[in-house]
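I have placed the structure first, in the form of structure tokens, so that the comments after it can refer back to it.
The complex is shown incomplete by one protein chain, all other protein chains being positioned as in the whole.
Right after this comes subunit A.
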Amino acid sequence: MPRARLSPILMIGPAAGFIGVFILVPMVLTIWLSFHQWSTQTPFSTAEWVGLRNYEDIFSALSVGRDFKTALRNTAIYTALSVAILLPLSVLLGLLVYQRAVAGGQFLRTVLFASYMVPMIAVALVWSKLYAPTEGPLNQILGWVGIGPQTWLAAPDTALYSLVLLNVWQQIGYFTVLAVAGLTQIPNTLYEAARIDGAGPVQSFFGVTLPLMRRTLLFSAVIAIINAVQVFEPVALITQGGPAGSTNVLTFHIRRVGIERSQGGLGSAMAVTLMLALIVTVFAIFAANRRGGRE
């Protein structure tokens, strides 16, 4: 083989091999297992081919299907709300802390980012106490301003939204830093040109800032979606999926089915469905972004 052709193969080979072994093989294995009945603690050789039965079960009216669909819906709501709150809020906070002339901007950025660095176990412990329905500080504070106690994590109507709030609190610093990074890429000359053309702050924001942050926001949206879909720790540490399955999200449910109950085939079918949903969502966002860019 000519040396010029051998060289790229040698350069790419190790990385491609690494990706193949640690990413592609597990993915293909999961897809293969999703068509089998298999107990997680037994060798792969014991897997029994069942065709599409696992997929039929997880979309059936039986408890296994009902729980999966609830978990899928909870994950979708959690993800959509997290992204819908995180992105605008991060831009807003980014605009605030980006003001270089304002004293304390750096300090504010550090404080905002600090919540992202706190380990989830500590966050879960603190927030479970903050949310305590009878003696929790949040309800006490609400009581001072005449608002009655809220159920927070203790009722199906509010538990998932309470977890979204926790997620936003923890992640907002990270996405604010991303927003600030995006803002630094916008040349000041564009704002000066807009000002000369008579644009006010609001027009500058919608005419200059937002369009030029498109790439940053696209990146933030994809990361926020992936992070939200992978939510696990607060559910495992605080709610265990309850009450009444209202916080049962897919990662927690797959762990319960695939590992606790050892139903590896069913768990794999759920994981494949989650993966497909995530791929479709991310592709849809990229497609929407491309269409927006052309317009």
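The criterion applied here is as follows: a residue touches a chain if its C-beta (ideal position, glycine included) is under 8 Å from a C-beta of that chain, and two chains touch if they have at least 3 such contacts; residues count from 1.
As a convention for this text, contacts and distances are computed from a predicted model.
**Q** Looking at what's absent rather than what's present, what does UniProt name the missing chain, "Ribosome-dependent ATPase", "Extracellular solute-binding protein", "Mannose-1-phosphate guanyltransferase" or "Integral membrane protein"?
**A** Not shown, but named in UniProt as "Extracellular solute-binding protein".
**Q** Determine which one of A:L89, A:L108 or A:A155 touches the chain that has been left out.
**A** For the chain that is not drawn, the touching residue is A:A155.
**Q** Could you tell me which of A:S39, A:S115 or A:Q230 touches the chain that is not displayed?
**A** Here the residue in touch with the unshown chain is A:S39.
**Q** To test your reading of the contact rule: which positions on subunit A touch the chain that is missing from view?
**A** 37, 39-42, 57, 62-64, 67, 128, 132-135, 151, 153-156, 236-245, 255-256, 259-262
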